[in-house]
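The complex is shown incomplete by one protein chain, all other protein chains being positioned as in the whole.
Chain IDs A and B follow the sequence of writing; residue 1 opens each chain.
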Amino acid sequence: MATLEQQIKERLVETLGLKIAADAIDDNAPLFAGGLGLDSVDVLEIAAMLSLHFNVEVTQQDSGRYREIFANVHSLADFVRERQTASA
Amino acid sequence: MTLAVCAADIVAAGSVRPGAVPVSRPAPAAVAQGEWSAYRLDKATEQSLSPPERIKRMGRGQEMAIGAVQRALDACATPPERGSATAVSVGTAWAEEGDEITFLENLIKLGEKGAKPAYFVNSVKNALASQLALTFGLQGENQTFAHDALSFESSLWQGAHLLAAGRARHAVVCGVEALVEFQEIHGHLLGWYGTDPSPLAPLSGQERVGGGTLPGEGAAAFVLGAPGSSAAPLARLVGVRARGPLRRSPAIEPAEEIAFVDQALLAAHTRLEDIGLVILGANGDAALDASYGAIAAGLRGRAPHLGFGVYRHLTGDFATASALGFDLAVRAVAGRRVPGEVRVVEGSAGSVERVLLYHLASNGYHSVMIVSS
Partner (left out) sequence: MRPRVVVTGMGVVSVAGWTLDETWGAIVEGRSGLGTLTLFESQRCGKLPVGEVTGDPAERSGLPGGSRSDHLAVWAARQAWGDAGLAEHRWDTDRGAVVLGALTGGMLFTEEFLTRLRLEGQVDARHLDDRACCNSADRIAEIFGLGGFRTTVSNACASGGSALGLGCDLIEAGEADVVLAGGVDSLNRIVLNGFNSLMLVSPDGCRPFDSERKGMSVGEGAGVLVLESEEHAIQRGARVRAWLAGRGNTCDAYHVSAPQPEGRGLCEAMRLALAGAGLSPSAVDYINAHGTGTADNDPAEARAIRALFGDAAPAVSSTKRFFGHTLAAAGAIEAIVTVLALEHQAIPPNLGLRTVDPKIPLSPVTEYRPAKLDVAMSTSLGFGGNNSAVLFRRPGTWEAAR
């Protein structure tokens, strides 16, 4: 069973149409500064992906924490775990 | 009454063309059986337009426009400056419709949760022009024209105009269309496209089984400068005139079409006698070919020296294919000879100094573009 991080990476590649393998993404590497060239629209793509595939909603209230939540794959996974626990 | 003269130096040109012959794919099962053919970009071209360094996906139309513009810029002795001195003008009937349809398909399939924001952003028709601005750092006026077979001609007119008005030093003008399955569905259901997989042979008298034409895709980009501003332009744009009919899908009258060509010549201060080659946008559709044939005969009657060439056997049929025709015309006058791939169907074309492009669509849109050396 793939880890949450692995699942997220696979969804990232699929959702954003990235030309790299999921494995090539380092869990702790910044998603936005350089590297993958992601931008503010991609934040929303990723948010939509989290909603669709992980049943987790990013709302306007989270906007203060965007940098934190979307920093890297690891922080995304933490956010998902946090939300999934909260609704359990 | 002033007659508007539309002129510009064509400094450089670049294009992205589909493969030499139509490629067949299974028709979407929900809509039809069998296979549908089209002039599609080949694998090598697709790959060259999507370099691995560009990790994030871009729409196909955007990639084609960027590819064509890059080729045009690479061909410039001195590339136009970045910043506000260079304008961008794009003509495209459907822009990044593929992404719009993907967005919609997701809404339908997954519900509103499936709305993909990046695809919506790309759906907005100026996504190609704005990506050109971003990629090449061009901050001048940025326009996108989406009026079917008048789109490229509109962008050409506007690019030339703002140079004449001194609002930019250069204009990057691009006609582009990326074929998506939804367009094939649209065209097949409306009877524009047929299932005959053989290459188009416009004005050859060859009948296509089941009639119709075939769709295509491609992009052509031109760097324009004000007339006289360039030391060694490839060619000069002398005039462009594009009009729509006054009734929806009217009957075509060859005499009226010839009168339209005459108006365009008059506006460009050019005589039919001065034209060496006429490039026609004929697409192999029997009815449209017949109209083109009658019009060409009428023009030839008045100017027996005229040579007539066709090109949609190279590109397939689509609204902005005239940009690719224009590219061939530019190369014809730049090289003083007709490019080998243009098929001369009538007369001959020796040394070419002035080329007139005439386009007529089944729905009555028509245009004339004139280039000279």
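What we mean here is this: a residue touches a chain if its C-beta (ideal position, glycine included) is under 8 Å from a C-beta of that chain, and two chains touch if they have at least 3 such contacts.
Because the structure is predicted, anything quoted here is derived from the model rather than measured.
Novice: Which of B:12, B:49, B:162 or B:355 touches the chain that is not shown?
Specialist: Touching the chain that is not displayed is residue B:162.
Novice: Per the definition of touch given earlier, which of B:44, B:77 or B:190 contacts the omitted chain?
Specialist: Of these options, the touching residue for the absent chain is B:190.
Novice: For chain A, which residues touch the unseen chain?
Specialist: On the chain A side, contact with the omitted chain comes from 39-41, 44, 47-48, 60.
Novice: Even though one chain is hidden, which residues of chain B still touch it in the full complex?
Specialist: The missing chain touches chain B at positions 1-4, 6, 30-31, 84, 88, 93, 95, 100-101, 103-105, 107-109, 111-113, 115-117, 120-127, 129-131, 133-134, 137-148, 150-151, 154, 157-158, 161-162, 164-165, 182, 186, 189-190, 242-248.
FYI, only the chains that are shown with their structure count from here on.
Novice: Taking each chain's centre as its mean C-alpha position, how far apart are chain A and chain B in Å?
Specialist: The answer is 41 Å.
Novice: Please name which positions on chain B make contact with chain A in the complex.
Specialist: On the chain B side, the touching residues are 50, 52, 54-57, 110, 113-118, 121.
Novice: List the residues on chain A that touch chain B in their complex, please.
Specialist: Interface residues on the chain A side: 15-20, 36-38, 41-42, 44-45, 48, 51-52.
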